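Here the complex is missing a single protein chain, while all its other protein chains stay put.
When the chains are written out, they are named A, B and C in that same order, and each has its own residue count from 1.
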Amino acid sequence: MNTLKKKIWTAYWLATAAMFAAAVAMVFAWTPTEATMGTVQKVFYLHMPVAINTFLACMVTFIASIGYLWQRRQVWDDLAASSAKVAVLLCSIVLLTGMIWGHSAWGQWWTWSPRLTFSLVLWLLYVAYLVIRPSIESRQRRALVSSVYGVVAFLDVPLVYLSVKLMPDIHPSSIALAPEMKLTLLSCFVPVTMLAAGLIAARFHLQRAETLSMQEADDPSLDVIPVRPAGGLT
Amino acid sequence: MSATTHAVAAYAVTILLLWGYAATLWLSARRQKTNDNQDNAGKYPQGNPGSNRGGSDPS
Amino acid sequence: MTKVLRQIALVSGKDLRIEARSRQTLGLVVVLGVLIVVVLGLGLGPQQVASGMAATAVLWVAYLFGGVLCFEKTMAVERHDGALAGLMLAPIDRGVIYAGKLISNLALMVALALVVTPVAVVMFGFDLSASPFGFAAIMAGGFVGFAAVGTLFAAAVSSTRLQGGLLAMVVFPLSLPLVIASTQMMARLFGEGEPLGSVGLTVLIAFDAVYLVVSWLVFELILEP
Partner (left out) sequence: MTAITAESIMPLADAVPGTASPAVAMRRLSKRYDERWVLRDITLDVPMGSYLALLGANGAGKSTLLHTLAMLSPATRGGLCLFGESAARPSPALRARLGMIGHQPMLYRDLSAAENLIFFGKLYDVSRPKQRALDMLERVGLADRAQSVVKTFSRGMTQRLSIARALMHAPELLLADEPFSGLDVPSVRAVSALLSELHADGKTVILTNHDVRQSLELAQRVVVLRQGGVVSDRPVLDADAEEVTREVIG
């Protein structure tokens, strides 16, 4: 059973790596170059799937946080923390690739356009989540505070979107995609999503092992002390 | 810097971060496993029936 | 319904009475707010100050820091001598405790704003005359949302050690969209002279609604003596 699990796990990672490599090769060797933006548009095939996966990871944190508030099981907190970590990683990539693209497209690393600000605030929200956690000593308190944070932070996301809409926008409008481009986008999306899910799962496994090694056995009964039957008193 | 350099740089950064993180996770999982084995060997000498976390696999 | 309102008034009335007696929090917060305004005014230099618009951002910095201090203090009143446990034992809804604390916090923040805002307006030469009510409305909208999360997390955080920095660290990022929205609205209102209606006050109202409902729902789950 255990070895089977391990085999599936290895196969999953090998498949992800292979598909990822194929997708990158496809982007550079096969997909036609976009007419107006040139080669730099190729960043898009990575940028967008990663952005979508950032949202998915944030959503996992949100759901796990609700789960913790509802059931008070440590598992939920471990899941929330793991996916928040991956969300920050993904969001950093979104910001970095976005900045590289922006520098090439309009010569600036950073502008305070709504979409950039939005991503930055999202990144800050979840970085703060990770920073807050270790500063709370009690495991239960930490889980509680961070699950409340996880819920509010995710609800913040649409609000950030709304509030940055108030800012003057200079972001280019949507790009028309040729069929080949759509296919490339899809073939990038699949391995990136698999990678993100795999990272969350791997991080979660580590976290679980750590938690379980700290915890007392799940059976609370006293096995050392003999319990005398209750002396009836009425 | 040309557009191509930018694109390549973006891909390099992404691959480095994503797969680098995967590698660190893999390494710490391995380290944890060896630690657990050592721990268990030290804490529970052979034939201890009271040990309720005998295996090294957390799941 | 009237019973609930009476209970809320009782809880926050008690807070305000304690504050009126010691005047500890308000003194602290007001001085801190004025200090922030002065330091930022000096740091920004005459050019930036002359733009006037810097005032709204500076004010928000003062409100954020002062507000967090208020949240901490009103919760510390409950933590001292385990008074919160007494409140939790009482036959009142947890929502009543939340609402009472929220009102106390809002009252303190309004008092803070009443002192600090004129100082900033004068020092930064900010022309309020274009739309004083718009200014008040936007700030009020911001305060409600900010106090809603602040009150929630003050209750969640205060039983842990390391309170000081921690509460700010939790509340600031969550309030970021509020600050962005509010400052952008101010820029539209005063910088571009748009009327209040088109500024998008709905964003702030949506905020307040979401924050209030979520905090009220979650508060019951996190309150521990």
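Operating definition for what follows: a contact is a pair of C-beta atoms (placed from the backbone, for glycine too) under 8 Å apart; a residue touches a chain by one contact, two chains touch by 3 or more.
None of these values were measured; they are calculated from a predicted model.
K.L.:
If you put the missing chain back into the full complex, which of the shown chains would it touch?
P.N.:
It touches the following shown chains in the full complex: A, C.
K.L.:
One chain is left out of this view; which of C:Met88, C:Val115, C:Ala140 or C:Val210 touches it in the full complex?
P.N.:
C:Met88
K.L.:
Using the touch rule from the top, list residues of subunit A that touch the missing partner.
P.N.:
Touch set of subunit A with respect to the missing chain: 72, 138-140, 214-216, 219-222, 224-225, 227-228, 230-231, 233-234.
K.L.:
Of the residues in subunit C, which ones touch the absent chain?
P.N.:
Output for subunit C: 7, 10, 14, 17-18, 21-22, 77, 80-83, 85-93, 224-225.
The rule we apply is simple: only the chains that are shown with their structure count from here on.
K.L.:
Taking all protein C-alpha atoms shown, work out their mean, then name the chain whose own C-alpha mean is nearest to it.
P.N.:
Chain nearest the centroid of all protein C-alpha atoms: A.
K.L.:
For subunit B versus subunit C, what separation do you get between their C-alpha means, in angstrom?
P.N.:
Centres of subunit B and subunit C (C-alpha means) sit 44 Å apart.
K.L.:
Express in whole angstrom the distance between the two chain centres, defined as the mean CA positions of subunit A and subunit B.
P.N.:
From the centre of subunit A to the centre of subunit B is 18 Å.
K.L.:
Taking each chain's centre as its mean C-alpha position, how far apart are subunit A and subunit C in Å?
P.N.:
31
K.L.:
Going by the contact rule at the top, pick out the subunit A residues touching subunit B in the complex.
P.N.:
2, 13, 17, 24, 27, 37-43, 46-47, 50, 86, 89, 92-93, 96-97, 100-101, 103-104, 195, 198-199, 202-203, 205-206, 208-210, 212-213, 217
K.L.:
Quick one: in the complex, what on subunit C touches subunit A?
P.N.:
149, 152-153, 156-157, 159-162, 165-166, 169-170, 172-174, 176-178, 180-181, 184-185, 188, 200, 203, 206-207, 210-211, 214-215, 218, 221-222
K.L.:
Which of the residues in subunit A end up touching subunit C in this complex?
P.N.:
69, 117, 121, 124-125, 128, 131-132, 135-138, 141, 144-145, 148-149, 151-153, 155-156, 159-160, 162-167
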